[in-house]
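The complex appears here minus one protein chain, its other protein chains still in place.
Our next item is chain A:
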Amino acid sequence: MDHFPTNWGRPRNDAFDAYGTHPIHQRPYNGPKDAFADGVQHTQQPIVTGTSVLAIKYKDGIMMAADNLASYGSLARFKDVQRLCPVGQYTVIGAGGDMSDFQYIQHIMEELTIDENSAQDGHELGPVEIHEYMSQVMYARRSKMDPLWNSLIIGGFKDGKRFLSYVDLLGTTYSASTLATGYGSYIAQPLLRKAVEGYEDILTEEDARKVLENSMRVLFYRDARSLNKYQIATITSAGVNISDSLHLETSWSFAEGIRGYGAQTQ
C-alpha cells in the first residue's frame, strides 16, 4: 500500500508503463532544487576594485605607491583602503583589481608567515619566495577557471638584493626596474621608465619619491578611478616602511579654458 496520495492511481514506476498509456506522463517535481545545477559559477568580474600600483627600483631598494581608493564600478566607494601590505620583514605586496580577493590573499600570506615563523628553522621568507608562491597560487586558480582577480606587484629587499616582480590573475609574471598595474601601465609606465631606467643605482630616496609622486599626480588627472590620497612604501636594508596617507597637490585652473564638455555660454 502506498501512503502517498499523489502516487495513487499512477504507475508505480515512472519508467515502467504498466497500463500502456504512452507517452509516459512526467509527474511535476516539487522537491528541493539545486541552484547550481547549471554548473558552478566562478568569479567572472571584479566587484570592488583598486586601480594602479606603481613600483620602481632606486639606490637603496624598492619604492612602491598606490592610492587609497576602492571603487564600486565607477563609484568612488571606499577612500581609506590600504593597498600596500607588508608580508614578513622584507616584502610588500601591492594590489590592483578585486579588493575582496586581495583581502583573501592577505589572509593566505598571514597564514603562510605564521607557519614559516613557527618552524623556527632560521629561514625567513623573502620577496623571491613570496613572489614564487603567489605566482603558483594565481596560476592554480586561473587553471580552475576561478581566478583571484588581481594584478600584484611584489617588491622587497633581502640579503643586500632588491627584488621587484609582477604577477596577475592569469599567473603571468615578469620583472623590470619599473612596474605598474592597470591604468598605470599605460599612463605611468612610460614616465617611470624614462626617469628610472639606467639610473636604478643613482636615484636617491628623494628622487624616487618625486618620480612616484609625479606619476601618481598624472594618474589622478587622467584615471577616473583614482584618488588624490595615496601611500608610499619603501623596502630597504632598514626594512619595510609604509607611509601614512599622503595628499596630492593638483591644480585645476586649466579646466577653465576647456570648451565642449560642460555648460558654457560659448
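What we mean here is this: a contact is a pair of C-beta atoms (placed from the backbone, for glycine too) under 8 Å apart; a residue touches a chain by one contact, two chains touch by 3 or more; residues count from 1.
The working rule: contacts and distances are computed from a predicted model.
The subunit not displayed here is recorded in UniProt as "Proteasome subunit alpha type-3", chosen from "Proteasome subunit alpha type-3", "Queuine tRNA-ribosyltransferase catalytic subunit 1", "Essential protein Yae1 N-terminal domain-containing protein" or "WD repeat domain-containing protein". Of the listed positions A:D80, A:E111 or A:D159, the one in contact with the omitted chain in the full complex is A:E111. Among A:S74, A:Q120 or A:T250, only A:Q120 touches the chain left out of the display.
By the touch definition given at the top, chain A reaches the unshown chain through residues 107, 110-111, 114-115, 117-118, 120.
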